[in-house]
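Below is one structure, written out as structure tokens; the observations come after it.
A single protein chain has been omitted from the complex, and every remaining protein chain is retained in its original position.
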Amino acid sequence: MEITTKEYRRVAVVSVSGRIDTLTSTQFEETINELIEKGHFNLVMDLSEVDFLSSSGLRILVTSRKKVREKGGDVVMANPSQRASDSVEIAGLDKLFMSYPNREEAVGSF
Amino acid sequence: MEITTKEYRRVAVVSVSGRIDTLTSTQFEETINELIEKGHFNLVMDLSEVDFLSSSGLRILVTSRKKVREKGGDVVMANPSQRASDSVEIAGLDKLFMSYPNREEAVGSF
Amino acid sequence: MAVMQLSIPAYHKEIESLCDLTGKAAVDARFTERTIYACQLAIGEACENIINHGYKQEGIGEIELTAESSPGNLILVLRDSAPPFNPAIEPSLPHWQEEDPPVGGLGLIIIHRVMDKVKYQRIKDQNILELRKTEYQDSLPRIKRKLHS
Partner (left out) sequence: MAVMQLSIPAYHKEIESLCDLTGKAAVDARFTERTIYACQLAIGEACENIINHGYKQEGIGEIELTAESSPGNLILVLRDSAPPFNPAIEPSLPHWQEEDPPVGGLGLIIIHRVMDKVKYQRIKDQNILELRKTEYQDSLPRIKRKLHS
């Protein structure tokens, strides 16, 4: 898993490539938590390069969403790969996350 | 000239392709004014497909910038073509407009 | 019919190789891209559970996968020697709200939504989990049913 972040004034974008699973989910969680601690409650997950997303990763998406929503923010997705969106859908979580066709639209949604 | 707009919650993006000159600047101006009237004071000009930008177009950029700044907004550029930025620079206006390498960053700058 | 087998020590980083084997067997079964991924996901979930909840830590035990494929059919059998646990009981789907989504229990939900058959046996101190998936050539829906409509 490779993870990068981009912080804008009101939004932060987290881009992940590779596998988000029990091996890597801690790093994923820590990255998100750092952004939240910095005051970023509007989060865009760029999952365009994710090729495996297990329940360990989904759990972090769900808990992060809960945290930022308590602060008036949200977690949205930008251009999720077919596999990332399949994981979300199979787990029945697709209703929770707005998904945008690209990062610009996801950033602009806030 | 082809002109399209994309309205986000807090930002609007104006994309122009082709020539912005005395022939087309009225349409350019009207498009921007409509956005301002709708309450869009944070404007991104996507000039990536502009292949001619005369003083008629520059004048509208400058006046629009003035209008939205009075309302606390700004005009920034996204990925201007070489020709668009040459026009801006030759006219000595390059200090006025922040320029971002892509639309996402321009949208995120607000 | 093809049979492949692989045994890994119970480390998180080893799970990927069982997903890869599952992928190969699913290709062999002529599944579509998305069904292949779904099967890999299910195996990944089962393995994460075996390490996290079965062995409760890394490195003390093994996980063995046997994959049997024929056109349209895939049978995956996972063996481990952790304490008995039966994942074949279909999880009751909680009536969760948008404001209170589930954070646990997703693994079993995924396994049951992806696979057509989930069978558990405890034989000679081993958990034996058999997961079956069928996909006909005219590409049936990849997921049995939607949880939410």
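Per-chain numbering from 1; labels A, B and C assigned in written order.
Convention: contacts are C-beta pairs under 8 Å (C-beta built on N, C-alpha and C of every residue); 3 or more make two chains touch, one makes a residue touch a chain.
Everything numeric in this text was worked out from a predicted model, so none of it was measured.
Asks: For the chain that does not appear here, which of the shown chains does it touch in the whole complex?
Replies: B
Asks: Just one of B:Ser15, B:Ser87 or B:Ser109 touches the chain that is missing; which is it?
Replies: Missing-chain contact among the listed residues: B:Ser87.
Asks: Provide the residue numbers of subunit B that touch the chain removed from this figure.
Replies: 19, 21-23, 52-56, 58-59, 62-63, 65-66, 69, 82-83, 86-87, 89-93, 95-96
Just so it is clear, only the chains that are shown with their structure count from here on.
Asks: What's the fewest number of moves from subunit B to subunit C, given that each move must go to a chain touching the current one?
Replies: 2
Asks: Work out the mean Cα position per chain and let me know which chain is farthest from subunit C.
Replies: Relative to subunit C, the chain whose C-alpha centre sits farthest away is B.
Asks: Could you put a whole-Å number on the gap between the CA centroids of subunit B and subunit C?
Replies: Taking the average C-alpha coordinate of subunit B and of subunit C, the gap between them is 53 Å.
Asks: If you average the Cα atoms of subunit A and of subunit C to get two centres, how far apart are those centres in Å?
Replies: Chain centroid spacing, subunit A to subunit C, equals 24 Å.
Asks: Give the residues of subunit C that touch two or more other chains, as numbers and ranges in rising order.
Replies: Residues of subunit C never touch two or more of the other chains.
Asks: Return the residues of subunit B touching two or more other chains; collapse runs of consecutive numbers into ranges.
Replies: Correct list: empty.
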